[in-house]
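With one protein chain held back, the other chains of the complex are shown just where they sit.
All chains are identified by letter, namely A and B, in their written order; residue positions are counted from 1 within each chain.
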Amino acid sequence: MTKYILKRVGISLITIFVLVTAVFFLARLMPGGPFNDPKLSEAARENLSAYYGFDKPVLEQYITYLGNLLSGNLGFSTKYPSQTVNQLLASSFPYSADLGIRALCLAISFGLVFGIMSALNRGNGIDLFFVIVAVIGTSVPDFIMGALLQYFFAIEWGLLPIAEYKGFAYTILPSIGLGFYTMASVSRIMRASMLEVVQQDYIKTARSKGISRFRVTWKHQIRNAIMPVVTILGPTVAAVLTGTFVIESLFVIPGMGKYYVESVQNNDYSLILGMTVFYGAFLVFCNMVVDILYGIIDPRVRVAGK
Amino acid sequence: MSELKSDRNEQTPQIPEEELTAQTVEEVQADPTEEDLSPEDFEIIGKNLEKMESISRPSLTFWQEAWRRIRGNRAAFISLILLIIYGLLAIFAPMLSQYGFDQQDAYSMRAGFSLEHWLGCDALGRDLWVRVWMGARVSLTIGLLAAIINSLIGTVLGGFCGYYGGKLDMIVMRIIDVIYGIPSLIVCILVMVVLGSGVESLIIAMVIVGWTGTCRFTRGEVYRLKEQEFVLAAQVMGEPVATIIIRELIPNIMGLLITNLTMAIPGAIFQEAFLSYIGLGISPPDASWGVLAKEGTKMLQVAPHILYVPAFFICTTVLALNQLGNGLRDAFDPRLRGTE
Partner (left out) sequence: MAENILEIKDLTFSFRTYGGVVKSVRDVSFDVREGEILGIVGESGCGKSVTSQCILRLNPEPPGFFESGSILYKGEDIVKKSDREMRKIRGTEISFIFQDPMTSLNPTMTVGKQIEEIFVGRKGMSRKEIKERTLEILRLVGINEPERRYKQYPHELSGGMKQRVMIAIALVGKPSIIIADEPTTSLDVTIEAQILDLLKDLREKMNTSIILITHDLGVIAKMCDRVLVMYGGKIAERGTVEEIFYETAHPYTAGLIKSIATLDTSKDHKLVPIDGTPPDLFSPPHGCPFAARCEFAMKVCYERQPEFHQLSPEHTCACWLQHPYAPKVDIMKGLEQEAKK
């Protein structure tokens, strides 16, 4: 098990390093510098470049950057000169994390329940209902889902606030908008997995033992069917977090996504770098946690070391 | 107790059973129908294997069989037809319309559905029917091309990795581990920022991250298949490796590859929509479904149909592709039928 965890951590660190390097050099290739404002004089531009260290050789910048990263300093924003990337992240991350966690909890819990209900009622109306919900859910991109929710629940029926993030009622629509796609895919995977597992021989063994139907379903069927869902948790976290980009701009939530999109549009090198590294590292970390989690709940992985 | 039946449907009258268990001798009693039997009936005529063969179903080729199954799957078949219609409309609708896709009409800004403008107009008075199908050209092309290129790269690389194993395999797998670890949209965003917006950049961005899935999958399948006898036979006959991979291995995973391809297109369409939405994909006045949806969300409070129209086409296309993919998977792998 220790070996398994160490291997996962190792791969994650390499991934983060590659990501940081790629982000750094790609950002240097971007067309248009950060100080493209035609109102700036040539001298002012050079001054700014020197101030932010853009006049030094790329390799030196790279090494400086790596050094900064190791000390936890993600750099400055060239667009919001008074703020460090760290400060921006500190103010925006809580919003994104809050939204992300809500959406994720919603998606996974409802997805699992829907999938299980669907599989246990295979072939009847309940199954059909959940299958249709899942099929629709996986066919609607999250920004369209968000916009539709806004239109109906906020504009047409006036049930919930249309935008911003100032209390529980405000969180409902963006969480659903963000989590719906994931919920639908979790439900599909869970349903398929449940139906696959129920055909396994060990379910028959369990039934032959004379234990209750509930126990067979809970301890044998669901316990094994949940494995494939765990494997997609990593990508799911990624999907939900990148989904925050559009959901945050749609619902005017001051989260990371909003800044990220802005930084891309403004060619704000440092901010792009900082944000991407943060996002990337965070997601790699999530993947790693999921992998380790998988090792813990599936005894086969634990021993084999994958 | 007699088990003689003159016909399967017409059971002979049961002889009353008094505590008949296997211990008590089961006597063969004179059966009423026995009279009909004559010694001629007991002439040995032997086996009739042909008759047996005739019961088994006619053999079909891989494609015939798949086609038959797809036609039998209503959802998949309707999806296929819908997609063909969308494809044709994307090609012809803009040509046949009197409006240009960027032609603005100040008098019909945000117009609803009407005979002049079938699907209404957007905020600048551009005809949505034409814009939707112009957008379809872009979105469908990107979806199709990205998925096909990904599959090609993934299949070839995965095929070689699975077949050879060793160092090549290890290196490619580590690369995939790393790419897989980075969220694909972030890579797409970075690439788009560097290359600028446009169809080519979108495809390149999607290919950089997209090939890994097919590659992993093909590698696994080839790894499994190469142990089997028909591959060994090909090796013994001295076929070159490339031939073995292309002629022996790929056809065996063709079904699954096509299924994966179908399932990958919705992903690409979603990504294009997403990137266009955050302003990195296609830039207006060019249209793509993502661009149209973005324009729609801005007008949501005033004229919701500007969002509904592209949303409808995005959703139905993705829905149809998913259903078709499911149908294909069931057609190629009947074991999974009905599980999803």
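Just so it is clear, contacts are C-beta pairs under 8 Å (C-beta built on N, C-alpha and C of every residue); 3 or more make two chains touch, one makes a residue touch a chain.
Here the structure is a predicted model, which is why all the values come from computation and not from measurement.
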| item | value |
| --- | --- |
| Contact with the hidden chain (one of A:61, A:83 or A:200) | A:200 |
| Residues in chain A touching the chain absent from view | 200-202, 204-213, 215, 219-220, 223-224, 227, 297-300, 303 |
| On chain B, residues whose C-beta touches the chain left out of the figure | 1-8, 21-23, 25-28, 31, 37-49, 51-52, 55-56 |
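Assume only the chains that are shown with their structure count from here on.
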| item | value |
| --- | --- |
| Geometric centre distance via CA averages, chain B-chain A, whole Å | 26 |
| Contact set on chain A toward chain B in their complex | 11-12, 14-15, 18-19, 22-23, 26-27, 29-31, 135-136, 138-141, 143-144, 147-148, 150-151, 155, 188, 191-192, 195-196, 238, 241-242, 245-246, 249-250, 261, 264-265, 267, 272, 276, 279-280, 283-284, 287 |
| Residues of chain B that touch chain A when the two form their complex | 177-178, 181-186, 189-191, 193-194, 196, 266, 270, 273-274, 277-280, 293-294, 296-297, 300-301, 304, 307, 311, 314-316, 318-319, 322-323, 338-340 |
